[in-house]
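Only one protein chain is missing; all other protein chains are in place.
And now, chain A:
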Amino acid sequence: MSRLQGGHIDRNAPLNFSFNGQCYQGYQGDTLASALLANDVQLMGRSFKYHRPRGVFSAGSEEPNAMVELRSGARKEPNTRVTVTELFEGLEAQSQNHIGPLNRDLLAVNDLFAPFFAAGFYYKTFMWPRAFWEKLYEPVIRSAAGLGRLSMEADPDSYDRGFLHCDVLIIGGGAAGLAAALTAARAGAQVLLADEDFQFGGRLSSESHTLDGASASEWVGQTLAELDALPNVKLMTRTTVFGAYDHGVFGAVERVSDHLATPGEGVRQTLWRITAKRTVLAAGATERHIPFANNDRPGIMLAGAMRSYANRWAVSPTRSDADAVAIFANNDDGHLTALDLMAKGVNVLGVIDPREDAPRLGNYDLFAGGVVSGTKGRLGLKSIQITKNGQSQWHDCGALGVSGGWNPNIHLSSHHRGRPVWDESILAFVPGKDGPAGLIPAGAANGQGSTAAALAGGKAAAQEALGDLGLAIRDVVLPEAEDAEIAQAAFWHVPGKGRAWVDFQNDVTVKDIDLAHKENMRPVEHLKRWTTLGMATDQGKTANISALAVMAELTEKSIPETGTTMFRPPYTGVSLGVLGGGDTGSNFRPRRLTPTHHWAAGLGAEFVEVGPWMRAQYFPKDGESHWRETVDREVLAVRSGVGLCDVTTLGKVDVQGADAGEFLNRLYANMIATLPVGKVRYGLMLREDGHAYDDGTCARLAEDHYVVTTTTANAGPVYRNMEFAHQCLWPELDVQMISTTDAWAQVAVAGPNSRALLERIVDDLDLSNEAFPFMGCAELTICGGLRARLFRISFSGELAYELAVPARYGHALMQRLMDLGQDLGVTPYGTETLGVLRIEKGHAAGAELNGQTTPTMLGMDRMVSKKKDSIGAIMSRREGLSENTRRLIGLKPVDPDAPVVAGSHLFAKGAAQDTHSDQGWITSACFSPHLGCHIGLGYLENGDTRLGEIITAANPLEGQEMQLEVVSAHFVDPEGGRLRD
């Protein structure tokens, strides 16, 4: 065990865990990374392309190397960074991307073939022969690609979403974030402080710096206690603000229970949508490294990460206490690692610093003007080669900390095309001024690297936000803190022969960038795609700037001239499960139930989704073994007795006003204004481009009062278009409308006995054919005073009515009609029967009005009135539409036992079957109990003149080909006597 003294771990709370089946122990407060290092495990995974042995490189969310498959079974999560995985009792992890044991990976052979896997390898290699792609290359690449493996099981966890609003959102709870929070909170602003870590403090937890002469954790503790006690502050740990969106909206993921073995009854993660008036970006900085030959061995990590492991987790980076640690840094900050390690009793070999005038900050060996030029140790660092003044020497070394300076975490500031600005004084990009409106960068994220500068920067940012919000500022006294200047050299990589890794996750080396440069892939966007640099789970957080610097050197340009790195959300990976926010399975969208749903369920109905609605599909009776048996019975019952069907889901729009008739005239292709009061008329709506859009009925209840219906699917869009037509086209018309779909339960009462049944419930309306003829409508009362509306309309072709009552009476009405209609053969029917009845009658529905059909095709071109203007009228007469020769027809199989399959395409008998000879298609089909055979509706070229012709219907998907006779679409009662008598 290489545990040191101190640290923010709870030594009274040991935790057992396993890695690759081996059991270990860590403590509460550990990450998987710190616990593995404490157990002397340096080798944690294999690299993506060359399968090089890799260990942990960082101590945060930027980790490119050490990723594992966490947990097992359905909860297995691949590519999990050990650096952000909190240790919990019983944690299981497996290394990934290797065949055979981790220390003897068979795919390591790829490393020997490295010269063949250079930049652009995929583009160059798998181009020919063409036939090899599908059979050979793709399967091989697919099996080798990726890192961890998915469980292939459904995610057992639940997720949630929430909305938060605040005056000031502070992203990051380090020195700058805490100072900003304190400043904003004391001024009374609504403050939300979020940090991706499981404890606040940021780098303060990782450094040995003091605040006001005491340990930084004291100030952090006091500050958090004050913030926690304030009602206007919300503190959120384990919360990554991953994206800046428009108008002060931010996306964040809170990992509610990822630190537990299972979420238990709770959710795993919550997606937060945060709306903030002002935002302080205090996301800190990420250390960069210095590429040199074989710089990717386990044991080599960022110097700042090494400090984190020592100070926060009390862990030495070496496998053995005897091993020495070396530091390779081009800046003063890197030297602090040597001091902190020495203070913890770690054996320090020395600090190698390419600066000739590098300072010696303590009692360690300094190799000023030196570089690390090579390393040895296949599965873990054993020695390093230090080159100075042209002389090279090997030194035993168990771990190496590397620091090439720090990059401000500017990511969110560039989410809105904000261009980062190069700051030569700190050799890094800082946030530009053109980022998301209201976002104020502060602290290390703004290039304010020292603790004092970060504290002051956080305070100033909060004061700026308070000023913008018009809140009075109360002074906050900041603690005294170190204020070292950033001193570093522009030293970006160690030139040499060996491979020097720039991007560890994608195995991109300095040589690859050199090759990309030679192949003229010089703009950073090309460089990225040619070499895959900066891709995958870490998005190049530790690589991008180094790569840019190498390319700048090759092109002999400055870094800002070479390019900038731009970022898009998410800052770190976000699981798809949490983006769904729990809206999976039956929660995917709301389900709407009809007023008679429970009545239908009580009768054992099967239900079907129709748009957002659940509708009764059919009502099976005892002894019926197949849905067709049920539907055939229901159809015949309607045609011989009386049937009941809930048609509430059809859209209903109540239109009132002196100009209601004129308004509807402009919406419907046919005349509506001339409709007498007490009458109903079929209405056809077109889109402005001239295609058929929707149909329904228009009932005129009074001079200035219509009720129109829409199809179920278009209830929302048609209402929206009606409002558009009124508000945006003809606001001068005196008309008002409201959707009443949910207000009225509507029941179709269809069949020859429908009048007899209705006569038993209407209070005093004469239903005789003379008094209330076909297409009549009336407001009335039923059942002794219940307000109702009655429409004599028919979708089935039978004598039929639709009766509407206030929605809450729908269930009772259905029950009353069932009770009173027993002797009339009353039968409930569902959407299947509804469909069969309308196909038998030749009524168009959704399949015929599919958005590509015209009034001419529907045989309704004469319905488009020329006496008035209406939406779509002009365009429906344009050449391409009016000359379309396809017509709606009926189809009957020559062999009465043969099926008719909707979707089949129609061809002249014996004709070749291709797109040129295609003459139309079958839109709807069903078995007709009335005719005793299958029937269909379809569009056929010149179909209206081809009645009696035998044509071919082809369904090549299922190898079907049928001979069909072209017939009238009106299979039942073509004269329409039944519905009129």
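As a convention for this text, a residue touches a chain if its C-beta (ideal position, glycine included) is under 8 Å from a C-beta of that chain, and two chains touch if they have at least 3 such contacts; residues count from 1.
The rule is simple: contacts and distances are computed from a predicted model.
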*asked:* Suppose you had to identify the omitted chain by its UniProt name; would it be "2-oxoacid:ferredoxin oxidoreductase subunit beta", "Sarcosine oxidase, delta subunit family", "ABC transporter ATP-binding protein" or "Stage V sporulation protein AC"?
replied: "Sarcosine oxidase, delta subunit family"
*asked:* In the whole complex, not just what's shown, which of A:869, A:895, A:961 or A:981 touches the removed chain?
replied: A:869
*Among the options A:118, A:164, A:230 or A:249, which residue touches the chain absent from this view?*
A:249
*Which one touches the absent chain: A:234, A:416 or A:760?*
A:416
*With respect to the chain omitted from the figure, which of A:518, A:720 or A:862 is a touching residue?*
A:720
*Could you list which residues of chain A touch the chain missing from the display?*
245-249, 275, 416-417, 437, 688-689, 716, 720, 723-724, 726-729, 731-732, 869, 873-875, 877-878
